[in-house]
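One protein chain is absent from this view; the other protein chains keep their places.
To keep things simple, chains are lettered A and B as they appear, and every chain counts its residues starting from 1.
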Amino acid sequence: MRRTVILCGLVMALAGLVLLWVGCGPKATSEPFVVGGIFSITGPASYLGEPERNSMEMVAEEVNSKGGVSGRPLKVVIYDDEGDVTKARLHAEKLLQKDKAVTIIGPSLTHTSMAVLEITQKAKLPLISCAAGLAITSPAKDRVWVFKTAQTDQMAVNRIYQYLQKQGLKKLAILTVSTGFGVAGKEQLLTQAPKFELAVVAQEVFGEKDTDMTPQLTKIRGTEAQAVICWGTGPAPALVAKNMKQLAMTIPLIQSHGAASKKFIELAGDAGEGIILPAGKLVIYNQLPDTDPQKAVCKEYATKYTAKFKTPESSFGGYAYDALRMLLIALEKSGGDQAKIRDELEKIKKFVGVSGVFNMSPEDHNGLTPDAFVMVKISNGQFKFLD
Amino acid sequence: MELAPLLQYLISGLTNGAIYALIALGFVIIYHATTIINFAQGEMVMLGALSAISIYHLYPSLPLAFLGGVALVTLVGIVFERLALRPVRDPNPITLIIITVGGAVFIKGVAMLLWGKEAYSLPSFSGDAPFHLGTATILPQNLWVLGLTAVVLLGMEAFFRLTLVGKAMRACAYNPRAARLVGISLGRMVQLSFALSAALGAGAGILIAPLTLGVYDMGTMLGLKGFCAAILGGLGSSFGGVLGGLILGVAESLATGLISSGYRDAVAFFILLLVLFIRPQGLIRGGS
Partner (left out) sequence: MNPRKFLNPWVLFGAAALLTAGVLDNDYYLTLINFIGIHALLVVGLNLLMGYGGQISLGHAAFFGLGSYTSGILTATYGVNPWLALLAGLVVCGVTAFLIGVPALKLRGYYLAMATLGFGIIVYIFFTEAHKLTGGPSGLAGIPSLSIGGFKLDTPKRLYLLIWPVLGVILALSANLVDSRTGRALRALHEGETAAQSLGVNTAKLKLLIFIWSALYASLAGSLYAHTLNFIAPSSFGFMFSIKLVTMVVLGGMASIWGSLLGAAVLTVLPEILTMFHDYEVIIFGAILMVVMIFLPRGLVRGLKDLWEFRRYKKEGGIIG
């Protein structure tokens, strides 16, 4: 008998919980523009999410201190998906239904973006992803409501191969991480190689959390490879550099843009010297010629970011920074109507951002070219502009 | 098959294996005294590495960082036992597994708040210049890892076989009631075992930090691999644990080099399942 009472109580508590949760639902306000953000602020990809959130909040604060967009304040609502698709999906529903966002910026990763765009497309809500994956914005006819600000791996590979070709190298080994970033990179490295008359003589992979890549590198050492390309993020690429030094390998190591951070130089230490990689212009903006339009934008971003958050700026934060600034233009022109925001985003031309110069079009919702990357070399613990 | 890469695989495998072995020894110590498996053991490794790095940043002396890190984590081990395991009223395996898994998740979360999500580096104990062994190379740090593992193993065997406290600890696992009857303080033995195993874990963490960097989520996988090694070796025996660790490390390295690098982590767990299913008592029967 008592058991039944307890069970009843339990079920009622559950129903109560649901009702309570519903009770604190949306309040109808039309005043501010609500822009949603979904980033991987914690979890394995926090190195992306944290600067992205910071950048978005920074821009919003600045806009509001200057009187908002078309006289209306900007309200950003940011959620953390922890790199988890279930969470990303829930947050997207919440932004759609509860917060009534007019546009969502993010998510930070390819797989979370893919999970979110399933519903934002249906809801006809513009989404500006900060992830690299090609599939997010292509094929363009299926991705009418989706944009992205991060450079695609295609461009980074293109830059690296141009460089290798110039150096006269023919045979290379690739070592990629087994996450979405590494898999996408590997695919591009393999498909573009023939175009540049390069032969991939070894393909190895490593886990995101692996701590010893000497077996893979030993295998590569036994091939005729003239260079190693490593595609990864976080601490692992730094370990690859260290392991190569440990194995006394002398062929050049080329990293991806995933290693384009000051943290990488710090972690790799001496082993980082001489490494070549493609990077957004942000990491070497002060070495750019004054004629480069991105120089001023990068400088402004870097100065403001370091002043506000007391940590070094990162190219990843730039994705959210560019996204929100482009969105502001679209908001101003459209007055907040979702369909018009989308149209205005598509019309953006020659927008100078931190990650490159954007030229959106109905066929291209990323709007960047390989020029968004520069090749840099690490020397004396600093990134050095190559070309 | 060329011999040169094989030697290199072996060096890499033995170094990793020695780390697994050190972590496995941590499991074995606690199991010796309590028949508990502490799933938070991997987090002690992480805490050791990160606290040593923090100490080193405050005061750049490696010996001080090593001792300080070990001391700090030993304290954490004692506190963990006192707060999370001693109050348990019904110590059946499921309860204890869940509590120690919870402890692991909790410690990892706290470490993330304290140190953030970035990785940190620690300088090598004696330089980064590799030695050449024919065509293979070996780092001084690898030798440190291998050497210290050997020392710890011998020390532990001596402790458990020759000293009174060591024998008392084994008695506790073998038959707690009888141990109490002959005047052994069960509580103190359990505490000692947790302290010792935390210290070992921390030592392992600091040893590998120069090779692998330190980051808040490094402990989970290392802990699991260490546990694999302990089970491979039969859980009860220190020699078994070390042997298990070395086999695991070398198998992983060979599988990466000769078969495919994508399934590297799967290799360890595949071996584990195989051993559990075919020879659950481990490769070596428990020592006690």
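In the analysis below, a residue touches a chain if its C-beta (ideal position, glycine included) is under 8 Å from a C-beta of that chain, and two chains touch if they have at least 3 such contacts.
Keep in mind that what you see is a predicted model, and the values were worked out from it rather than measured.
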Among A:152, A:178, A:226 or A:355, the residue in touch with the chain that has been omitted: A:178
Which of B:14, B:53, B:107 or B:211 contacts the chain that the document leaves out: B:107
Residues of subunit B in contact with the chain not shown: 37, 84, 87-90, 93-95, 97-99, 101-110, 112-113, 220, 224, 227-228, 231, 262-263, 265-266, 269-270, 272-273, 276-277, 280
On subunit A, residues whose C-beta touches the chain left out of the figure: 1, 4-8, 10-15, 17-18, 21-22, 25, 41-42, 79-80, 82-87, 89-90, 93-94, 96-98, 110-112, 114-115, 118, 133, 135, 178-180, 183-184
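As a convention for this text, only the chains that are shown with their structure count from here on.
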Subunit B-touching residues of subunit A, taken from the complex the two chains share: 42, 44, 46-47, 50, 178, 204-207, 209-212, 214-216, 218-219, 221-222, 234-235, 238-239, 242, 245-248, 263, 266-267, 269-271
Residues of subunit B touching subunit A in the complex: 2, 4-5, 8-9, 11-13, 15-16, 112, 117-119, 121, 128, 130, 132, 137, 139, 208, 211-213, 215, 217-218, 221, 253-254, 256-257, 261-262, 264-265
